Structure formats: structure tokens, C-alpha cells
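With one protein chain held back, the other chains of the complex are shown just where they sit.
All chains are identified by letter, namely A and B, in their written order; residue positions are counted from 1 within each chain.
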Amino acid sequence: MGTFSETTVLLVIVAVKIAFVLVFLLTAIAYLTWLERKVVAHIQARWGPYLVGPHGLLQPVADGIKFIMKEDIVPLEADRVTYWLAPFLGFVLAFLSIAVIPFGGSFTFRGLRIQAQITDVNVGLLFVFAVTSLGVYSVALAGWSSNSKYPLFGALRSSAQMISYELSLGLAVVGVIMMAGTLSLRGIVDAQSGFWHIGRVNTWLPHWNIFAQPLGFFIYFTSAVAETNRVPFDLPEGETELVGGFHTEYSSMKFAMFFISEYANMVTVSCLATLLFFGGWHGPVFGPALLQVLLPVFWFCAKVFCFLFFYIWMRGTLPRFRYDQLMSFGWKFLLPLGLLNILLTSLAIAWHEAP
Amino acid sequence: MVPLSHYLALSAILFVLGGAGFIIRRNMISVVMCIELMLNGVNLAFIAFSRFRGNLDGQLFVFFVIVVAAAEAAVGLAIIIAVQRNRDTLDLEDVDSMKL
Partner (left out) sequence: MTVLFYICAALAILAALNVIRQRTPVYSALSLIVVLCALALVYLLLGAEFMAVIQVIVYAGAIMVLFVFVIMLLNAGKETSRQRSRLARWLGVPLVTAFLAEILIAVWSQFPPVAASPPPPPDGSPAAIGTLLFRSYVLPFEVTSILILVAVLGAVVLAKKES
């Protein structure tokens, strides 16, 4: 690597990481749709897709081709600029937050230290929240630009829901930040290595934040499900309620972009849940050097998969919240609970560190 | 190294543009948005000074400016909603019942 300047090498590594992560993520999202249809079908005692390819495994490919071939209908009175902007904005923002998510430990390759993360930012966690806050615009603009009743109502309800649950989302992770002492996601995971000790005795329980912050995890996951507009909080886009919600007037590729960005948000939220509460990529690591590098990534993906399965499981099982129940749950229950969590955590930390 | 005066120049341009928009625009909501633009110009000046004096006080002040801007935007928009409900217009030129 002596012939290239350091900046070029850095840029090439980052570009390779981005390409790798994007390809992996897009395939994962495509097969997440397949998984969702299969799991929900089996919960409802039917089979789901099984004709296209073995066990319906080529269904996402068929769906992709369908989306590309479909006619693109634009309402006559729709506001051009925002109608086109909304799905692309949502798509870009959904993938932007993946940039700071660490997948595994760092390893050395030909003298270069490479981290399994596109970039490690000091305020990584806040960066993810910033991108989530901007994601509200995609929904609001989509509904407004369609110039029609159902999308407008769906968009307003959906964006009001998203900004309400952003608050409890932020409060829920303050306990984790206090325990880790840093906002960098890699730092938060590094603070969860090892095992819990009571005094000098080693309980063989991993040092994951879930054992110290169960309330925080409950608030975080509930707020995250509400933030991504999934069941049981999906009133704004439920078919029986508002036709299609904010994406009623969209067709073909732009609708597919909304779909993809919803699943990408689910993936981001699940990744954050594993990083903040379940120790990220920590798991039993053994074997030769190659396995040492790949096993943490495997454990991370396995944990994220568990959360995604839980999301789909909830979709097949739980009924919807009514909108006023949803809002009062977020403001009158989760928000005070989040404040209580911060209070208890800070008391515990202060007592633990008292001389 | 970008010199301090360049940051202050950008801040001044944003402030003047916001001030000009504040005077030109007729829609009430756009006027409040131009006020926000002016506040952002000022925020940039504070952070630039904070950087070039090695002090964090400028950034703290920006923190308070952002909070106060949020409060002012909320109340301003509530007033606009009330005016729209009473006079059915969002045009500043139409709210002139106290003019001589």
C-alpha cells in the first residue's frame, strides 16, 4: 500500500464497506418481506407464498420485477416537487443511519486497522436519532403532496405519532448512555464485554445492558415499534382504517421505496436494540483468525434476526391500538416511565460510585 | 484553515437575507421562517467565535438560542392559527384593522 496516499486508501476501504453493506442490506430487506409473508401466513394457519421457486424463495424477485414493470400513476393535482421528493428522501434517510452501526469487532488486514463499521462517530447514537427525526418529513410530505383526503389524514396521524414516540425513544437510551459513559455506538458495545460480577463472584451472565436496564429496553422497543409504524401501532397505514394511509396515491417504484424504507427502518431499530441492550457482537468466539473475524458478525446478525422475527411475530398476533389510545400511551405512560428510568439509573450509579 | 471573517461573512449574509425576507414576505408563516433564518445566522456567529476563542461559552449560548427559538416559533404559530381562524387570511396586508 505504499504507492497510494493514506486518504486514498481510507476512501477505498470506506467505499468497499459501503458497497458491501448496501448489497447485504438490500438483499436482507428483500428476504425480510418473504419472511414476513411466510411467518404471518403460518401464524394464520395458511402457507404463504410457495409457488415461485422452492418455498416461495424467489417471491421477492418476482415482486421486484412487478414493481419495476408497473405503470407509474401520478395524481393530476399532486404537487410535483414534493411528490417525487418524499419517497426518495425516506429511502436515503433509512439507509443513512446504517453508516454508524458497527457489525463486529475490529481486525487488522495487511497492516491496516479495519473496523466492521462504515464510520465511527463520537456522537453516533445522536446521529441515528437525527436521521430518524428527519424521516418524519418523508411521511408528512408524501401525504400532503398527494392532494387527497386519506393520505393527508394518514400522514398527519403518522407524523404526529412518530414525533411523539421520538421523545420516549430518546429518554429510554439515556440510562444506557449513563452506564456506558459515551455516545459512540462502538463504545457502548465495548462497555458490555465480559460478565456481570457480584462483588468478586463471577456470575456467568454476560455484561449486557438488558440485565441492568429492563425498563429501558421495554420503553425503547415499544417506542421503536411505534416509530417505525408497525403493528400494534400501525393505525395510520392500516388497510382497514385509511385505505393505504400516506402512500395511497403512490404506485410502482415510489411505493416500493416507501416499503423498502419501512423495512430498512425496522432493521436499523433492531440493530440499535442489539447494540444498546444485548451486547452487539459479543458472543462465544473461537477458532482460527478468519473465524475470529466472522463469528462476531454472525452473532450480531443472529441477534438482529431475532428482533426482526419478534417484529413479524407481533404483526401476526397483536391487534391495533386506536389512535387516541396510542397517543395517550406515548405521552402519559411511556414518557413518565422514561423519566423514572433515568432517575432510578442515576440513583443507582451515584450509590455505586459513592466513596 | 478558514479565517474567522469568512464564517462571520456567511453569518452576516444569512442574517441580512433573513431580514430582507422578513420585510418582503406577505405570508405570515414565511415571515416567522425568515426570523428563524436570522436566528441561525446569529448561531453561526456564536459558534465561530467559540471556536476562535477556544471557549465553550459560545456553544452554550447557541443551545439557549435554539431553545428560545423553539418556544417563540410555537407561540408565533399559535398566534397565526388564531388569526387565521378569526380573519380567514394568512396575508399580513389584510390584518390592518388597527391602521389609521
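General remarks:
Going forward, contacts are C-beta pairs under 8 Å (C-beta built on N, C-alpha and C of every residue); 3 or more make two chains touch, one makes a residue touch a chain.
Predicted model only: the values in this text are computed from it and were never measured.
Shown as candidates are A:Ile13, A:Leu57, A:Ile114 or A:Leu183; the residue that touches the absent chain is A:Leu183.
Listed for subunit A, the residues touching the missing chain in the whole complex are 79, 81-82, 85, 121-123, 126-127, 129-130, 133-134, 136-137, 140-141, 144, 152, 156, 159-160, 163, 166, 183.
Mapped onto subunit B, the footprint of the missing chain covers residues 1-10, 12-18, 20-21, 24-27, 29-30, 32-34, 36-37, 40, 43-44, 47-48, 50-57, 59-60, 62-64, 66-75, 77-82, 84-85, 90-91, 93.
Convention: only the chains that are shown with their structure count from here on.
The distance from the centre of subunit A to the centre of subunit B, each centre being the mean of the chain's C-alpha atoms, comes to 34 Å.
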